[in-house]
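Accompanying notes for the structure given below.
Here the complex is missing a single protein chain, while all its other protein chains stay put.
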Amino acid sequence: MGFQNTETKNSGNIHFGMRIERKATVPEVHYKITLCDGTSCIRKQSKQIHQILDQELRKRNLKEVVSVHLSGCLGMCAKGPILIINPGYVMYGNITEADIPEIVESHLVHDTPVARLMVEENHLYNRFFRIFGDVDFFGKQMRITLRNCGIIDPENIDDYLSVRGYEALAKVLTDMKPEQVVSEVKKSGLRGRGGAGFPTGMKWEFTAKQPAGEKYVICNADEGDPGAFMDRSAIEGDPHTVLEGMIIGGYAVGSSRGVVYIRAEYPLAIKRLEKAIAAAREHGFLGQNILGSNFSFDIEIRLGAGAFVCGEETALIHSIEGSRGMPRPRPPFPAVSGLFGRPTLINNVETWANIPVIILDGGEWFSGIGTQGSKGTKVFALAGKVRNTGLVEVPMGTTLREIVFDIGGGIPNGRKFKAVQTGGPSGGCLPEPYLDTPIDYESLAKAGSIMGSGGMIVIDEDSCMVNIARFFIEFTQSESCGKCAPCREGTRRMLEILTRITEGKGCPEDIDKLERLGAMIKKSSLCGLGQSAPNPILSTIKNFREEYEEHVNQKKCRAGVCAAMLSYTINDNCVGCGACKRACPVNAIDGTRKEKHHIDPNKCIKCGQCYSVCKFSAVAKA
Amino acid sequence: MVEMAQEKMDELRTFIAACMQKEYSDSYLIAVLHKAQELFGYLPVEVMDEVAQRMNIPTAHLWGVATFYHYFNLKPIGKYVISVCLGTACYVKGATEVLEAIKRELGVEIGQTTADNLFTLHEARCLGACGIAPVIMINDKIYGELDAKKVVALINQYRKTAQVA
Partner (left out) sequence: MDKKITIYINSKEYKVSPNQTIMQAADHLGFHIPRLCYHPKLSIEGACRVCIVEVEGMRNFVASCAYPVSDGMKIHTNTQELRRARRDIVELLVDNHPMDCHTCERDGNCELQRLASSMGIRARHFVGQRKQYGRDLSGQAVIRDPDKCILCGRCVRMCSEIQQVHNLTQAHRGFDTVVMPAYNMPMAESVCTACGQCINVCPTAAFLEKNYTQELFEKLNDPNLIKVAQFAPSVRAAIGEAFGLEAGHNMEGQLVAALRKLGFNYVFDTQFSADLTIMEEATEFLERIQNKGKLPMITSCSSAWMKCMEQFYPDLIENISTCKSPMSMQSALAKTFFAQKIGVDPKKIFSVAAMCCTAKKYEAARPELDVEGMRATDIVVTTREIAWMIKSAGIDFLNIEPETQDHPIGMSSGAGVIFGTTGGVMEASIRTAYELYTGQTLVDIEVESIRGLKGIKEGKVVMDGQEIRVAVAHGLGNACKLLDVVRKDPGRYHFVEIMGCPGGCVGGGGQPYAGVNSIPLDEDALMKRAEALYSIDRAKTIRRSYDNPDIQKLYKEYLQRPGSPIAHKLLHTHYKQKFPQGIIPKEALK
C-alpha cells in the first residue's frame, strides 16, 4: 500500500505549470502546539485554555518561537480538551486552565513533558500518519478522510496548501478530462459514505452523462444520527478537503454550481466553511476560470432547520428549494432530475473528503485499501460503554472487535460487553458472536445491521435491549416526515407497543406484531428513513429475543432499566439508620429506628433514591 | 420597543430584497425564516405574512415550511425556560403549589411566555431528581426542594441577573 504518497509534502506545489500561491511562509519555530478546537472541546473550555496559553507564552517571551494552531476535532472527545506539542508528538488530555502554566514552564522552557497530563500508551507506531502514532487510540486507525484534521489550522488556507491542498484540483484541471476523473473515481471503488453505500463513480457517471446545461453538485452535511459527528468534525477540521472534492466533482460532471447543505445546529462548522469558501475564492480555487482554466464553479451554503429526514437526498433537495423536506419517489433520480429539476450529484461530506486523495494517489491505490466490495476507510463516532470514545477512522475490513476492544479500549468498570449498535437509528444491534464481523457494507448488512453514516454505540450488560430499541424508534418516529403511511403510522404503533412492553404491559403477541409491522415498514416505506427505521427493533428481537420474552412473560428487565418492572426491597443488611426513609419522596418506607425498614410496593414510585442513599447495600433492586 | 421592531423589520426587508434578486428566489425561504428568527427570536404571524407577500410565496406554503422544521419557533421563547416537574414524587411533594406560584408570579399559563420575553413556562415529566422533589429546571439547571415562597425568590433572582446583563 502506497502510504508514503500521502505523507505531508511541503515541496512541489507547482503542478503541471499551474502555480498555487502560498501567502506566507511559516517562521522558524521551536515548538508547534495544536489545540483541539472541535465543538466538544470548546464546550470543555478550550477557548479559555487558548487565552491562558497565549498569556503564558507572552509572559515568558515565547510567542516568537512557539506557534499555536487551532485544529478541528481530533476525535478524542472523551479526553478533551486535547493539546498536542510537536516535535515529540506529546499529547495532553483532560487539561484545565490551571495546567497551562505548568505545561508551558516544564515542557516549553525546560523541555520536560508533564507526565501526569499525557495521554498514555505510547507504543504503537502509525506510519501512515506518524504524528498520531503515539497513542493506542489511533493505532489501528488509518486516516484518509480525517488526514488533515488536527494537523492543519482549518481556518488557514495556507496550512491546507502545505499538505498538498488543491493539488488534486490542479491536476484534474490540467491533466485530466472529465471522463478520466469519473473513471478514476469508479476505479477507486469508493461507495457513498452517507449510509446506502451506492458506488460513487456510478453516481458521477449518471450525472455526467446527462445532457450539458445547468447541473448541480451538492454536499450533504445534514448529519443527524444521535451521537454521530463525523461530518461535523471533518468540516470543522478540514473544510478545504470537502470543497476541493466538490470542485473536482463539478468539473467531472459538468456543473458550475455547488451547494453545501448543512444543519443549522453546527455553527462552528458553518463558520469555518464560510471562511474556507471565501479563502478559496480569493485564491482562485472557486469562481470564474479556476486556476486559469476555462472551468468555473462556485459554492453556496444552505442551512437546514432541524429535520433529520433532510439527510435523504430528495428531501434535502426539497429543503434547498425552500419547501418541506419530504422525500419523493424515485425515479427520477437526482442525477436526472434533482435540484430545481436539473441533474444533480449529491454526496455526503465523508465521500467528498475522499476525492482529493483518490485523484492524487489514484483510484488504484485507493482500491488497495479495504475489502473486496468496500474500499477505503470509514469514520465512526465511537460512543457508549467504551473506554475511548471519539472519532475512529479505520480501513474497511477492520473487525468490530478491533474497534471496540483495541481502539476503544474495551468496556469500562469491568462490565460485560453485550452488543454494538452500528448505523444509528437506521442500524441494528450486533451481539458477541458478530464481533469478528469485518466492517464492510455487505458483511454488516448480512449480520442484520448497516454501515449507515457511522454511528457506533457500545452497549454493556447494564443496558436493556428493549429500551434501546425503544429509544431509536422514538427518534425515527419523531423525525418521520409524515408523508408515507407505513412510516408515519407504523413507527408510531411500534413505539406504542415497545412502550407498552417496557412498562410491563406487553403481551406475547406484541413481539409478533413488532416483527410484522417492522417487515412491512421496511419493504413498503417511501424513503430510506422508513425503510430502515425498524432495523434496531428487528435486530434486537432477532439477537435478544429472550429479553423481549422476559419483559412480556415474566415482566422482568434483566438489566434493571425498565423502572416499571423493578421492585425495591430492603434486605437483612438494614441497620435501621433511617436514611432511606428520609430520602423517600413519597413516604413509601416505614420502620422504627435501628430496626429493619420496609418498602410499601404500592406507594413506591421506583425513583431509586433509597438505593442510592443506603450505605449498607440493604436496598435491593430486582 | 416599536422602533426596534421597525428597525428589525427593515433589516429583514433588505435581506428579502437581496434574496429576491437571486435566481430561484423561492428557494431562499428557509434562509429568510432563519433571518427572521434571528431578529425576532421566533416567527410572529405578521412577520410570516410579510415574508410570504414579499417573496410571492403562498402563506400556506410558508406555514407548512415553518411548522415542518423544528428549528423554527412559532411562539416567543423566553430567555429562561422554566420546566416544572410534575412526576409522581414532585406531585406528592407539592409540585402543583409550586406551579401555581410560578403562574401567579409570572402571569402566564403553561406553554406561554411572559410579556418581557424573559420566562417561558413548561411542564415536564420526571426529571430524574426525585430525591430533591419538588424540582424545576430553568434552562439546564435543576433546582430542588422548592416551595411557593422559594420559587418566587428564585424567579426574582433570575430577573435581577437579566437586568444586570
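In this document, chain identifiers A and B correspond to the written order of the chains, with residue numbering beginning at 1 in each.
Keep this in mind: contacts are C-beta pairs under 8 Å (C-beta built on N, C-alpha and C of every residue); 3 or more make two chains touch, one makes a residue touch a chain.
Quantities reported herein were computed from a predicted structural model and do not represent experimental measurements.
Visitor: Among A:517, A:565 or A:580, which residue is in touch with the absent chain?
Guide: Of the listed residues, the one touching the omitted chain is A:517.
Visitor: I'm checking contacts with the chain that's been left out. Which of A:267, A:482, A:508 or A:601 qualifies?
Guide: Answer from the full complex: A:482 touches the omitted chain.
Visitor: Which of A:60, A:209, A:493 or A:556 sits in contact with the chain that's absent?
Guide: A:493
Visitor: Which of B:14, B:53, B:96 or B:139 sits in contact with the chain that's absent?
Guide: Result: among the candidates, B:53 touches the missing chain.
Visitor: Write the list of subunit B residues that the hidden chain touches.
Guide: Touch set of subunit B with respect to the missing chain: 45, 48-50, 52-54, 58-64, 67-68.
Visitor: Using the document's contact rule, name the residues of subunit A that touch the chain not shown here.
Guide: Within subunit A, the residues that touch the unshown chain are 307, 324, 328-329, 331, 477-486, 488-493, 496-497, 513, 516-517, 520, 522-526, 531.
Quick note on the criterion: only the chains that are shown with their structure count from here on.
Visitor: So how far apart, in whole Å, are subunit A and subunit B when each is placed at the average of its C-alpha atoms?
Guide: Taking the mean C-alpha position of each chain, the two centres sit 30 Å apart.
Visitor: In their shared complex, at which residues does subunit A touch subunit B?
Guide: Contact set of subunit A toward subunit B: 264-265, 302-307, 319-326, 340, 481, 583, 585-587, 605, 607-609, 612-613.
Visitor: Along subunit B, where are the residues that touch subunit A in the complex?
Guide: 24, 26-31, 33-34, 57, 61, 64-65, 68-72, 87-90, 92-93, 126, 130-131, 133
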